[in-house]
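Only one protein chain is missing from this complex, and each of the others stays in its spot.
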Amino acid sequence: MFKLSRKLIFVTIIAVIIATIAIDFFAMSGKLLSPLGYFYAFFSVFMLLYVVYPLYKNRRLTSYYWERTRKNRLAMLGLFFIVFLVILAIAGPFFTQDPNHVNFEEKNLPPVGFTTSQSVYDSQTGSLRNAEISGTWKHPLGMDDKGRDILAMLVSGARVSLQVGLVATFIALIIGVIIGVSSAYFGGMVDNILMRFTDIMMTFPFFLLLVFIVFIFGADLTLIILIIGMTGWTGAARIVRSEALSLRTREFVLASRALGASDARIIFRHLIPNVMGTLIVIATLSIPGVILAEAALSFIGLGDPTVASWGRILNAGQDNLETTWWVAVEPGIMLFLTVLSFNFLGDGLRDAFDPMSEL
Amino acid sequence: MNILEVKQLKTYFFTRRGIVKAVDDVSFDLQKGEVLCLVGESGSGKTVSALSILGLIDLPGRIMGGEVIFDGKDLRQYTPRQLRNIRGKRIAMIFQDPKESLNPVFTIGVQIMEPMKIHLKLSDKETKEKATSLLERVGIPKERFFSYPHELSGGMNQRAMIAMALACDPEILIADEPTSALDVTTQALFLEVLMDLKKERGMSMIFITHDLGIVAEIADRVVVMYAGRVMEKAEVTQIFENPRHPYTIGLLNSLPNFTKKKKLMPIPGQIPSLIDLRGCVFHTRCRFAKEICAKVILQEATVDEGHLSACLFHDSQEIVKASKEVGV
Partner (left out) sequence: MPGKKASMGEYIARRLFYSLIIAWGILTITFILLRLAPGSPADNYLANIAASGRARDIAQVQAAIDARYGLDKPLYLQYADYISNLLHGNLGWSLSTSLPVSELLSKHWIYSFELIFLSTVFAVLIGVSIGIYSAVKQRTKADYAVTVFSFMGISIPNFWLGIMLILIFSVKLGLFKTYYDTSLPLFSLENLKAMTLPVITLGSGMLAGYSRYVRSAALDNLRKDFVRTARAKGLPERTVILKHVFRNAMLPVITIIMLDMSGVVFGGAYLTEIIFGIPGLGRISFNAIFADDYAVVVAVTLIGAVVTLIFNLLADIAYTYLDPRVRYV
């Protein structure tokens, strides 16, 4: 077995950054310098250093948790779907058509296996007539009322949802950790002020606050991600604070303090690694909320108008329920399955990490 | 006269790791007006035996066999409804940890009146009067009627438990280690109240404990249990003067006040897993064990009238000698 050194990790990181930017370049059609690309790069580096590497280093513990999670069938089902979704989001766009490509000839085409009766324009007689239209394998999930391929839009929507879910949750967790740990570690006045601030943020109904801020600052995907991240940290901050508080008095922290370790060292060496398990669980359980929040924003027309998010497709679909019901049904199913999968997985992970907790 | 007879009771727990035979072929009887003590280490099946009598075993546990004869009838044949009419009314039970055993969100007054309300046809006023007088009888000031369990001390809570158990004048009281959560002085006071009440009402009592000191003080007869089985049954004097089971001898040996010589000898080892036991359950820790002990189970052998031992070699010279050494 070869040893995983820090050097190897850095090489991997560089590779991942290049890969990320490459994917960004190809799949996001040249938005090379988009802020999201940078988010991604940073996100990957962080995940490798603080999640993948520690998990690899403590293989015994990792396999212990894995065994426990594996026993939960629903969690495994969720994980399976999430992996599928990630592959779909990364590789899908290479195989589907351009989601923005409009083909008026085939608008309102139902999914495979369904037939609808519609009035179609007959170019020979130059008039409208009723015709039975059946779905074709060329557009397995059908077309919307503008003649866009729904499968292509769903694939591109998967990317949006995952981006939002992962990056916004990640930002929220970083803020939550910073606030929670400083609150617990420094105590006193700092704790007081930070926790009152957390209380205030918690008192805003999350979605109303989101709507309000997006309304003020405008709807751009990057901005929306940032906003969700910057408003959704309160739960994490509270949990991290209470975990850190109980850790603070534990022997190993006291011992290293007695040995003269600096605050930063204690925080990074002891507190953060010890709340990592909790963080993974919080992350998995917050991702669905975040995905839903973005979808809801797009659904009410406050999303980024330039990306095909599931919420936006749904919004378009609800206007034509009588004729093209599938446009409203399909993105919802994706959204539902995604959220369900994360909830299943999160629940399984929580049981595995801490069967007693009531997160 | 026997008021309660437990015959070959078997209670098993069907756990993921296997069948735990928490109570296996346990038999004993309780005579009217006597105090029967169940003793044995932690995990020997005392609580499970007591709960089985009242049919209070929860899943994954099940009573697999045996009879519980009360008042000439087998309680195991009772319907759930008939059994409920026995519980709390004719056979009452109190538990180890009084704080945990009382519901934190109801006042003790409410909890004492509860069994009366379902079992006795009294007016509300009578119920309340009876509950108050019971409280005072067990030594709790009647203002405490409206107190919540967390507002009372452990000893007070345990006395409230007794008041609750005695609310319907039961014929039998089963007390499961009622004193082990109390400190020594509270214990003594509590036992005094308990024994007074028992005499006053002519109740019979099954008293579960590990404390041989208490056994010596209150018991008429003793059942020694180990790993779900009865090891020895006898009058209390016999148990202390002429124990005939290595486990009983071991228990006495591990107690400072009962050894003639000063040398303390705790029983080595631990209670075995109750899954897949073979032979005499005690053979793994028994210093007199022979090869055959790992193969054969002896139900019980009569040592004397009213004195039974589950040891194949209860009459062997070794054991008689050890018994003489430890006996008081």
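Note that the chains are named A and B in the order they appear, and that numbering of residues resets to 1 at the start of each chain.
Basically, a residue touches a chain if its C-beta (ideal position, glycine included) is under 8 Å from a C-beta of that chain, and two chains touch if they have at least 3 such contacts.
All values reported here derive from a predicted model rather than from experimental measurement.
For the chain that does not appear, the touching partners among the shown chains are A, B.
Although one chain is not drawn, the whole complex shows that of B:M164, B:V281 or B:A310 it is B:M164 that touches it. Residue A:I213 is the one among A:V45, A:M143, A:I213 or A:I266 that touches the chain not shown.
In the complete complex, the residue from B:I86, B:I267 or B:A322 that touches the missing chain is B:I86.
Contact with the omitted chain, checked across A:I90, A:I133, A:L245 or A:A296, is made by A:A296. With the whole complex as reference, residues 51, 54, 56, 80, 84-89, 92-93, 95, 97, 100-106, 114-115, 118-119, 148, 150, 161, 164 of chain B touch the missing chain. Although one chain is not drawn, its touching partners on chain A can still be listed: residues 74, 196-197, 199-209, 211-213, 215-218, 288, 292-293, 295-296, 299-302, 314, 317-318, 321-322, 325, 328-329, 331-332, 335-336, 339-340, 343-344, 347, 358.
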